[in-house]
Structure formats: C-alpha cells, structure tokens
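Structure below; questions to follow.
One chain of protein is taken out of this complex; the other chains stay put.
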Amino acid sequence: MADLKTRIAKRCAKEFKDGYVANLGIGLPTMVSSYLPEGVHITLQSENGFTGLAGTCERGEEDSEIINAGGGYVKVTPRVNYFDSATSFGIIRGGHVDATVLGAMEVDEKGNLANWIIPGKMYAGMGGAMDLVNGAREVVIAMLHQQFDKKTGASKPKILKECKLPLTALGVVDIIVTEMCVIKVTKEGLVLTELHHDYTVEDVIAATEAHLIISPDLKPYDITE
Amino acid sequence: MADLKTRIAKRCAKEFKDGYVANLGIGLPTMVSSYLPEGVHITLQSENGFTGLAGTCERGEEDSEIINAGGGYVKVTPRVNYFDSATSFGIIRGGHVDATVLGAMEVDEKGNLANWIIPGKMYAGMGGAMDLVNGAREVVIAMLHQQFDKKTGASKPKILKECKLPLTALGVVDIIVTEMCVIKVTKEGLVLTELHHDYTVEDVIAATEAHLIISPDLKPYDITE
Amino acid sequence: MARKMRTAQEAIAGLQDGMTIMVAGFMGTGTPEILIDAILEKGVKHLTVICNDGGLPRGWYNEYDTPRGTGKLLEAGVIDHLIASHVGLTPLVGKGIVDGTMECTFVPQGSLVEKIRANNFGLGGVLTSTGVGTIAAEGKMQIEIDGKMYLLEKPLRADYSLCRASVCDEFGNFLCNKTTKNFNYLMAGAADHNIIATERLVKTGELDPDTFQHSGVLVDMIVEGEKPWQI
Partner (left out) sequence: MARKMRTAQEAIAGLQDGMTIMVAGFMGTGTPEILIDAILEKGVKHLTVICNDGGLPRGWYNEYDTPRGTGKLLEAGVIDHLIASHVGLTPLVGKGIVDGTMECTFVPQGSLVEKIRANNFGLGGVLTSTGVGTIAAEGKMQIEIDGKMYLLEKPLRADYSLCRASVCDEFGNFLCNKTTKNFNYLMAGAADHNIIATERLVKTGELDPDTFQHSGVLVDMIVEGEKPWQI
C-alpha cells in the first residue's frame, strides 16, 4: 500500500514544472513534493496565508506564529511570504496556483469531484477545497483506483459515470493518477493515457465504473521505480 | 466672497465630532479643517491611499513619495497610515469615513447631487467622487447658494427641484451649507433649519428653485463670526 | 483626540446575549484570547460566531493546552450558530449539531473571506464560481455572465469583531506577524464595533508608518495584554 502511494506521488510529481506554485492536500498529495524531477523547484502555498512551506516541525522547533492550513507547526523556505486570507484566496481563485494535488472520494466522467462530505457521517466543512479546485490551473487527483471496504474486503470503483456524493465542484478535474494508470479528463470523456505494467487495460476497465476512452497513443506509466 | 466662503467653512466645521475621519474636497471644503471647534480633532483621508493628511508642502519640503488625491505634495501627521487603493476605497465605501465635504454644481429636493461633469465642456472624470458620496456617513455640500454668471451678472439657483446635469449620485446629500442658510435633506424634502442674520426666509426662497420646508424650529446660522 | 484604549471588559461591555461576533484567527493562531476570555467571564450566551473554524479543542498539541479561541466558546456552550469553513479539528461542533444544541453553516473559505470583506468595504456582494453545482449554492442567487455561472455571495455582518495584533499603535494602525494575519486584516472594520487586542502597544508616531500593515481607521477599540501562545 505504501509502495502504491509512493508510485502515485512519483507520477504526480511529473506534472510539475520548474517555478510552479502548488498547493498539496494532506496525506498522499503532500508526498508529491519529495519526488520532484531534478531541476524542478516549486513553491508550496498554504491557504491560511503564505507561500514557501518547507515541511513539518519536530518538537522544539515550532514557531507559534507559523502554522499550515491543517493547524500544524511548520518550517518555511527563505522565500516565504506571508499574507492575509483575502490575498491567499485571491492567489488561489485568481489562477495563480499552477497546480493542486488532492485526494478524492469520487470522480466522474465530466470531471466532477466529490471529496468533502459523506452525508450521515459527521462532516468537517469544505475549508478551502472548493476554492482550490475551482481556482488552480491544473487539478490533479491522486488516489488509489478503488475504495477498499475493510468490513467486506471488497473494493468498489471511485471513478464513476456520475458522482453520487455531494460535489466539491463541477468539471474541475484535469487528470487522475492512480496506482493502475493515468486518466485525462477531456471534453470527450475520460481518456486512459498511461498504464502501469502490473495491469492490463481490462484490469483498469474492470476497476472503473466510468466509460474509458483508450488513448490510441497509450503509454507506459511514466515513472522510474 | 472670501468672507462668505470662510463663513460656510466655519459652519461646516460644526458638523464634525472629535475623532471623525473626514475627506474634504478641493477649494472651499479644504478650508473646513482650519475652523474645527476646540477639542475636536479629526483625521483626514486622502483617497489615493492614506489617512493623516496635514497640509500642502512649501517648495523644498516635498517628499516625492507623498502626494494627495490632487497629485500635490503634502505633509502628514504622526498618525499617518498608508495603504493601497483597495483599502482606501474600502474605507470610503464601507462607511468608515464619517463625513465628506464637497462642492456642488446642483443639488435637488431628493438629495441628488451633480458635481462632476458639464456636458459639452471638457470633462475630467469622476475620480473618487461617486464613491465618496455613496460611502461617507454624512455628505455635506458646501457652496455659494447660487451660481453667479460672470457674463450676464445674473445669479441662478443651484438648489433645484430636480438636477439637470448628469448626476454624481442619487439621494446622497445630508446637509447643504451656503452663505445664506443651512438646509437638511429629509424624506419629506428640503428643510431650512438655520438662517444667517443677513437674510430673510424670503431671500432664501427667492434664491432657491426647490421647494423649502421652513423648520418650525428655525435657528440662527450657528457660527460666531 | 477620542482615545481608543480600553480594558478587555470595557471593550466588550456592549456585547449582549444573542449578538453576532467575528472572531479572527485560523485554528486559534491569530485569535485574541484575552477578548475571548472576557466574553466567558462576562457570561454572554447564544452567540452567532463567524470564524474560519472552531479554534482548537482542549489538549490539541500538548496535553496541558486549554482550548484556543473559538474552541473556548464551544467548550463553554455559548455558541448557538457557527458560520465557518472547516471544523474538522473541533468535534464539539459535530456533537452540538447532533445534540441539537447548535447550528453550523459552512461557507467555502474564499467565499467567507469575500463576504466579510464585502461588509467591511461596502460592497453589495461578489460573484464567485466556487460552490456552483454544490450544496454550498443552496439558497444563493445564481447569475450567468458570458456563459459562466456564478454564485452571489452577500456581505456578512456582525455586532463585534475580535482581532489580534502583534503590534498596534494608539490610533489602531496595526500589523500581525507571519501566519497570524489571516482574518485579522479583513475583520477589523467589518463589524459595528471593532476591537483589537495587541501583544505590543506603541505610541503613535513611534514606528515608521510603513511598518504597519493595516489602517487604524478600521479599529474602534484597542486592548493591551495579548500574549504569545506557549507551545
């Protein structure tokens, strides 16, 4: 599982160009910054109000005036710049964040995204997620291809014909990176563009509820493991 | 004429309370700050981006980084605070300016104001005038009661039933101070509340096109000359 | 000159049961604790609170931590209605909703920012694509412009705003260090009564005016005595 997540993070990292400003969700997405290609340096934005996030603090290193969007104490780079929440969300909504990498509960054929609430269960609020996916120039979904149910041991698709959960946003997803493959969201629908050598196209189709267009130019999953 | 303008400025100054933030138009309105009642200290806002305007500079005193809204080099008070134009107009539009004093070409019974353009003549643009009269809590019009025509020697009313010139804003004027009187704009119409001892009520009515309600509590023009 | 200095008690003297307050800060960081403490001491109840989140719960980072900011108000049960973007760190909100003791309205963070700014800066509202097609659009006017759909986000008002400065002068010009800025530069001025609690108070004119990042015109009352958070 950890290996699969590392694989996904490595592939996501390939989406970044030198100089990108990026906002990474918690968990798997945060791992992406560890696998940037050589020569690619990015600036990480934290929606509570700064660019120049460097990483989490060890105990004893904390500065009580520097937290990230999760409320944790963090380290910053020399080019850190602090601003208020209006500027922070102006940066996010105004297209000044080049890419965001986020997890998802569901994605569908139209690039609709659901990743903030499961009705009936307790929910936390959307925070800045709706703003991020609407504003960032490229929205990368990084996730395991299917949802594993611990009770039943069964897996069920997360890439659907149509999202069932309440949406985070309409038609915002650009690319989906899973352990199996890379899928691009186009006007024609979901296009399978890269396939990991552990899987066949049929494996991917079986694990996906949405209709997949198989790219005539289908390539191997683009990382060196 | 200079005496009349001084009179108007002195009367306008009575509208200010200690601690007020004010924005004064050029010309007569600027004179108001020289006649503040004892114990009344105000903060002057300049719409290009600061509060704490103190006065114009003599030659040799100029700081090339400190200008007022008219583009002139000015002095500032110790409590000066500089900000960008978004904050400046946020302060203006958000009701954080307690009072503005402005001249007018025309005012009418509904408190409509025209003071920015005379069609056919070259015009300069509204600058921040439309924002100021919409945003300031109290809009004080300081002007000579009538328009004097140098060619014909005739005077014609500026306080009209209905403005003829293109408007600066609808229903924004709170009080009109002229050399003759003080007029308050109410829902019922224009109410004559103070009369200068040089004039009779009939003089004011003759110099005014708009219908005037004479306050049952009509008082003498409230300044000591 | 009308002076703005107050004790915390004086500053919130007019705060009554049922009123609406804006609490600056992001998960407690940048929240004026001495004003929150004064509210609890006064015993005000049934508040509507506009805050990015629910602050922090007791023992969040260290086991001896008190709750922080809005988290204190949650623990005391004095919030009837919370308007926030994220409350994942404060389970008391979820519990309050289930128990029926409080209501919570979620607003996307960027929209929350603009709604507060709109009230502060006199706008009738702003149009945003954030939330279109989601439950965040419920009850909001939708406007299509040039083929794109937007939600109209209207201003949010409050009786009091509670902000925190790192340094403030006696006129109310202030600045906030590092990530304590967050909502402090937006909420100051956005309520009918705007209070700044400051760590450091300086005399007017003592510092270079450009040191300050926000305008004292937007501040009505200043309270000394805010302390850095001890980790």
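A, B and C are the chain letters, set down in written order, and residue numbers restart from 1 in every chain.
In the analysis below, a residue touches a chain if its C-beta (ideal position, glycine included) is under 8 Å from a C-beta of that chain, and two chains touch if they have at least 3 such contacts.
Please read all numbers here as calculations on a predicted model, not as lab measurements.
Note that the undisplayed chain, when the full complex is considered, contacts A, B, C. Considering the full assembly, A:Val21 is the residue among A:Val21, A:Leu53, A:Ala169 or A:Ile183 that touches the omitted chain.
Note on the undisplayed chain: of the listed residues A:Leu4, A:Val80 or A:Leu165, the one touching it is A:Val80.
In the complete complex, the hidden chain is touched by one of C:Asp53, C:Glu114, C:Glu170 or C:Asp220, namely C:Glu114. When the missing chain is restored to the complex, the residue among B:Ile66, B:Leu102, B:Val177 or B:Ala207 that touches it is B:Ile66.
Residue positions on subunit B in contact with the hidden chain: 46-50, 62-67, 69, 71, 73, 82-86, 88-89, 92-93, 112, 117, 122-131, 134-135, 166-170, in rising order. Listed for subunit C, the residues touching the missing chain in the whole complex are 114, 118, 122-129, 141, 143, 145, 148, 150, 152, 154, 175, 177-178, 209-210, 213. Touching the omitted chain from subunit A are residues 18-19, 21, 41, 43, 45, 51-52, 76, 78-83, 86-87, 89-96, 134-135.
In this text, only the chains that are shown with their structure count from here on.
Common neighbours of subunit B and subunit C, by the contact definition above: there are none.
At the centre of the protein atoms shown, by the Cα-centroid criterion, sits C.
The greatest centre-to-centre gap from subunit B, using C-alpha centroids, is found for A. If you average the CA atoms of subunit B and of subunit C, the two centres end up 36 Å from each other. In terms of their C-alpha centroids, the spacing between subunit A and subunit C amounts to 30 Å. The geometric centre of subunit A is 56 Å away from that of subunit B, both derived from CA atoms.
The set of subunit A residues that touch two or more partner chains is empty. In subunit C, the residues that reach two or more other chains under the touch definition are 117.
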